[in-house]
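Here the complex is missing a single protein chain, while all its other protein chains stay put.
Moving on, here comes chain A:
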Amino acid sequence: MSGRVLVGVKRVIDYAVKIRVKPDNSSVVTDGVKHSMNPFCEIAVEEAVKMKEKKFIKEVVVVSCGPQQAQETIRTALAMGADRGIHVDVTGKDYDNLGPLQVSKIMAALAKKEEAQLVILGKQAIDDDCNQTGQMTAALLDWPQGTFASEVTLEGDKMKVVREIDGGLETIKINTPAVITADLRLNTPRYATLPNIMKAKKKKIDKVKPADLGVDITSRLEVLRVDEPPHREAGVKLETVADLVDKLKEAGTI
């Protein structure tokens, strides 16, 4: 057992930002907009760091795929307590078309290369809401998966995962190595403090290209159009019940 955990983190538009669609409806506006680590990825990093603090594992390696700015996100994870980072360099059109299939191929390749015992990802990204990367990574590696985890406990060479499902909570026991995806209630991520941000500057970030890992990142999807949700129409105030009934009849609802 290497005692190594691989955590994937994604740089997304900050959750507090009001999203705007580009005038040409090709995508959302990202220039000049605040970006930060995907909230579920923060929870994933926190879980890995907690495991290391409890001495269940030895090393937390953080991975992010994207252009140079992805390194900022890796640095935040390092400031939270991760040991080193891997920046998978993907730019331009390749980055625009990067989706769960490509990322999961990369994660699988890295998991093998780094001999990871565990891969922890956020359950989904708040920009595309795909909720696929963890599952695809597990399939590519032929590893068990504990998705929507709200509680994770290592028990020898197995893992107990409490999953949040529609009906409530489901507890499963899976072998390791495994893939976990973090749900909201798994933990409360710590803030990066200034001293830790300083220390993180000295930690190593390796840069690799997908080709170096033998991964083909061509996408089979094409985004046709992006639209905002329809604007809410103003309501109309009516004076009497008779008016209301008339209006409803007009609108064809009764």
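The rule is short, and it goes like this: contacts are C-beta pairs under 8 Å (C-beta built on N, C-alpha and C of every residue); 3 or more make two chains touch, one makes a residue touch a chain; residues count from 1.
We take it that contacts and distances are computed from a predicted model.
Missing chain, UniProt protein name: "Probable D-lactate dehydrogenase, mitochondrial", from among "Peripheral myelin protein 22a", "Probable D-lactate dehydrogenase, mitochondrial", "Trafficking protein particle complex subunit 12" or "Zinc finger CCCH domain-containing protein 40-like". Across the entire complex, the residue among A:76, A:102 or A:145 in touch with the chain not shown is A:76.
Note on the undisplayed chain: of the listed residues A:221, A:234 or A:254, the one touching it is A:234. Hidden from this view is one chain, which touches chain A at 14, 16, 34, 36-37, 76, 79, 188, 191-197, 234-237.
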